[in-house]
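As you look at this complex, bear in mind that one protein chain is not there, while each of the others sits in place.
Chain IDs A, B and C follow the sequence of writing; residue 1 opens each chain.
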Amino acid sequence: MKAKVFVTLKNGVFDPQGKVVQRSLATLGYAEVEHARIGKYIELDLKETNPQQAEVRVKEMCQKLLANTVIESYKIQLES
Amino acid sequence: MKAKVFVTLKNGVFDPQGKVVQRSLATLGYAEVEHARIGKYIELDLKETNPQQAEVRVKEMCQKLLANTVIESYKIQLES
Amino acid sequence: MNPEIIKQHGLTEKEYQNILDIMGREPTMVELGVFSVMWSEHCSYKSSKIYLKGLPTKGKQVVCGPGENAGVVDIGDGLVVVFKMESHNHPSMIEPFQGAATGVGGILRDVFTMGARPIALLNSLRFGAANHPKTNHLINGVVAGIAGYGNCMGIPTVGGEVYFEDCYNGNILVNAMCVGVARKEKIFYAKAGGIGNPVIYVGSKTGRDGIHGATMASDVFEEGSEEKRPTVQVGDPFTEKLVLEACLELMNGKDVVGIQDMGAAGLTCSSLELAGKGHVGIEMDLSKVPLRETAMTPYEIMLSESQERMFFVAKKGTEKKILKLFEKWDLDAAVVGKVIKGQNVFVYHEGQLVGTLPTMPITECAPMYKRPVKKPDYLEKLNDVNVGAQFIAPENKAGRDESRPYGNILKKLLSSPNIASKKWVYRQYDHMVGTNTAVIPGSDAAVMRLKEPHTGGRKTKKGLALTSDCNSRYCYLDPKRGAMIAVAEAARNIVCSGGKPLATTDCLNFGSPENPGVMWQFREALKGMGEACKALNTPIVSGNVSFYNESPDGAIYPTPTIGMVGVLDDVSKHVTQWFKNVGDVVVLLGDDLKKVKDELGGSEYLKVIHQKVAGMPPKIDLKKEKVLQNTCLEAIKKGLIQSAHDCSEGGLAVALAESCFTGPKSLGVAVDVGVGPRAYPDKGDHGGSPLQAISLLFSETQSRILVSVKEKDVEKLLRLAKQKKCPSVILGQVIENDFVFSDLISVPVEQLKDCWENGLERAIS
Partner (left out) sequence: MKFGIITFPGSNCDWDCYHVVTNVLKQKAQFIWHKEAKLPKVDVVVIPGGFSYGDYLRTGAVARFSPVMQEVIRFAGSGGKVIGICNGFQVLTESGLLPGVLMRNTGLKFVCENTPLQVVNNHSQFSKKFDLKQNVMILIAHGEGNYFADNETLKRLEGEGQVVFRYLKNPNGSLNDIAGIINDRGNILGMMPHPERCMESILSNEAREDGKKVFESLL
C-alpha cells in the first residue's frame, strides 16, 4: 500500500518561503492568494497490507525522521 | 477557499532525496518502505469562492511558478 | 534500418553508409545508438577538430595535454595541477538549476577521474539582457544550482565571471571549471589493459536520464508510455561526494589500471574510450549494471546519462577488496565485465550479444568536416564605424552643459551589471570550504594555498592563481583579436595576483557550425587564442567545444572562454587589487598616457552610455603584453607592490574606482595626470576635447596594470619599468574618502561604491 505524508510548519512558525511565494504570485497578478504555506509531501510505497499496522508504523517514521516536531506537524493518508 | 497543491517529480526523474530517506528508514528498521519520493505540498488561501474559477487560476499558478514543469508534475485539490 | 530512425539519430546518409561499411552489415539498435552519440558533434568534435589540432599544447610544464579527461601541468615540488572547463549551456537553458548543477558535477568527475583532488571551482556565465523577462529566473536558478552542487561537495567556488548581453537572451552560457591537485606520479588515465582484468562500475544506479533522443527511444521501445520522459538529469552531489572520496581512496592504492567517468554518452563513451586507448577489447554484461528503473533495454542502459557514475579497470584479484571499499561508502558497485584481447567492445544483455562495437573505427574514424567558412557581413558595417566621431563628439555637446558629466558616466558604468560587484552571485557559493582560499572572489584572480590534505601529503609553499575571462563583445567585433585579449587578460589577472601564468583551458561557445559565418568566427578565434597562448607560454591543456548556441534571434556572440592557472612560488606573497594605505603612490604600468588612445570600440562605455556595439575592439600587442606582465611580476617578487589591478571593462577610471572600494576598507584616490600637454595635447574644455577626456577615462586600452606602491618604492618601480622597457606613469596618490581624477571627476568614494555594490541586484530585479 501507499502512504502519503504531509509535513507542514506549525502555526506560528514563520514560513519565509510561503511569504515569498505569496508575494511572487501577487506580482504575477494573483492577488487572490492571501496566504501561501509550503510544506513537504512524501509518498511511501509500503510492503505492509494491513492499514492499522501501516498507520502505526508510518506515524513512528514521522515522529522519528520525517518531521521535526519542534516546528512541523504531519498528516498521514493511506491508500491501497 | 483553500487550494492544496501537490508537486512531485515526474516519473523517471531521479529523486536523490527519496533515495536517502528510504535508505535511512531501512536502517531505522522500517524495511517495509520500498520506495520514498519527496515532493512539495503547498497550501493557498484564496479569496476566490467559485471553485471552477479557482481551479483555472491555481492551475495557471502551478504552470508559472509553483511547479517546475520541466521535471515536476502537480495535482490540485480545492476545499472550501 | 528505416531512414526515419537514422535521421532521428542525427546521422547523415553518408555517415550511415560509413557505418554500414565499418560493420559490414546493418547495425543493431544498440550499435546505431552508439554510433550516433559517438559521432555527435559533442563527442566527436567533427567540425572543430581540424582547427583544434593547430593549437599550442606543448611546453616544459605540460605533463598531459588535450585528449584526456583534463589537462595536467607540473608545478614543482612533486605536484601537478589538473584542470578543465566544460559547458552545460543547453541543459541550463531548459532547467537552470539542475542544468548548472550537473554541469559542476560533470567537471568535478573529469578532474578526480585523473586521481586529482579537486580544490577549486570557477564558473563563467552569460545571460541575456539584465532586464529581459527570463533573466531573473535563469540567473537565480543557475547560481543556486552551482552553489547547491559545489557547496555540498565541499569544493570552494572561488572565481568566475558573469556577463549580460542581448545575444544570450535565448541561449545562456554556463561554463564550469574545476582545478585539482595530485602527486605527479599518481595520475590515472582512461586506458584499459591487462587481459582478464575486471571492469567495474560504481556510483549511482542507472536510470533513463538524458538518453540521447530520448523521445524516440521511448516511442520505439516503450509502447503506451504515459508521460513523455523529461531528458533533464537531476544532480545528486551527496552521492558524488561519496564517489569522490571512495575513488580517491581507491586510487591511493595500486589496484586501478585505468579509469573513466561516465559523462556524455555514459557507458558507451567510457567503455569505448577505455578499450580504445588501451588497444584492447572489453566484454560487458549489461544485466550486471545497477539499475534504478525496471525494464530498461540495452539501448537505454548503454546511452543513459545518469550522473555520478564511474567506470574502471582494476587488477585481477582485487575485486573483493574494491567492492568492500565501496560498501564502506554505501555505494552501488558491480563487476560488469572484463578486458579481452582484440579491439571490440562486446555488449551482452541477459545472455545475448546485443552489440559488437569496433573501438578504432568508432573513435578514430569518426567523421571530420572542413565546414565552409565565410566572413560574416555584419563585420564590415560595424568595424567601419568611427566610434569617436560618430557617437561621442555630438552627444557630448549636451554632456558639456552638465557640470560633472564624467562622474555621472562613471557611476553609470559602475552600476552596469557587467562591471558591478558579483557578490550577489559568489556570496551564494561557499568559497572558503577546504580552508585554502587565500584570495576569495572579488580580486583579479583567486589564490589558493596547497595544504597537505589536498596534496596527498606533500608539503609546498606554492600557491595557485585561478581566473576565467572572455569579453565576447570584442570577439563579436573581431574574433581573432577578441580571443587574444581573452588570453592576455586571463594571464594579466594571474600576474596581478602575483602568479606566473602556467597553462590554459578553454570552453569554446559558438553558434551553428553549419553556418559559414560561425565557422569563420571559430577559425579566427582559434587563431587568436593559439597565438596568444604561444606568446605568453600558456599552452592549452584541455578544453571543450560547444556549438549550436543559437536561438531564433540568431547565434550568440562567439565566446571562447579562457580558464587559466598560474603558480606562485610563495603563496604568502600574493597581491590583491585594492589600495592598502593612504599615501601610497598609484602608478600605471604598460602605458605612459603620453598619447591617449581613442579605443572605445566595443567598450562598456559605448554600450551603456550610447547603447552601441560597434567599432574595433582595442588593439593588443602580445610582445608589449609580455613585457608588462614580466615587469609587474618582478616588481611583486621584489616586494614593491601593495596592490595590482588590471584595466579591463570600463577602462582606467573603473579600475581606479575598483581599487578604492573592493577591499575590506574603502579608500580614495587623487589622480593628477597633469592636465595639460601630456593628457590633452590640444587643450579644449577640461584641458582637452570631450573625446579625449572620455578616452582617457573609459577607453579599454589593453596591456595596462594599475599598481600602488609605498612612496619609498616609487623610484625602484619606475627604474625597474624603464629597465624592462615597460612604459609607466605616476597617476597620483591614495587618499581617504574621495575619488578625484584631475579636474574631470570628484566624488565621494561611498557614492561610487553604492553604485557598484548594488548594481547587479538592481539590474536583475
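Everything below uses one rule, namely that a residue touches a chain if its C-beta (ideal position, glycine included) is under 8 Å from a C-beta of that chain, and two chains touch if they have at least 3 such contacts.
Given the structure is predicted, the values throughout are model-derived calculations rather than measurements.
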Completion exercise
The one of C:V373, C:V433 or C:V714 in touch with the missing chain is C:V433
Handout entry: Which residue of C:G253, C:P372 or C:P453 touches the chain not shown here
Key = C:P453
Completion exercise
Omitted-chain footprint on subunit A covers residues 13-14, 16-17, 20, 40, 64-66, 68, 70-71
Handout entry: Residues from subunit B at the interface with the omitted partner, ascending
Key = 16-17, 20-21, 24, 27-28, 38
Practice task
Identify the residues of subunit C touching the omitted chain, counting contacts across the whole complex.
Solution key: 144, 147-148, 151-154, 236-239, 241-242, 328-330, 426-440, 442-443, 449, 451, 453, 571-572, 576, 663-664
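As a working rule, only the chains that are shown with their structure count from here on.
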Practice task
For subunit A and subunit C, let me know how many angstrom lie between their CA-based centres, rounded off.
Solution key: 41
Fill in the blank from the handout: CA centroids of subunit A and subunit B: separation to the nearest Å works out as 9
Exercise for the section: Two or more other chains in contact with one residue: find those residues in subunit C. Expected result: none
Problem - Numbers and ranges of subunit A residues touching at least 2 other chains - result: none
Fill in the blank from the handout: Seen from subunit B, its contact residues with subunit A in the complex are 6-8, 21, 24-25, 28, 30-48, 57, 60-61, 64-66
Practice task
Using the touch rule from the top, collect the residues of subunit B that touch subunit C in their complex.
Solution key: 9-16, 19-20, 23, 68, 70-71, 73
Exercise for the section: Name, in rising order, each residue of subunit C that touches subunit B in their complex. Expected result: 94-95, 97-98, 204, 207-209, 226-227, 229-230, 232-236, 238-239, 292-293, 306-307, 330
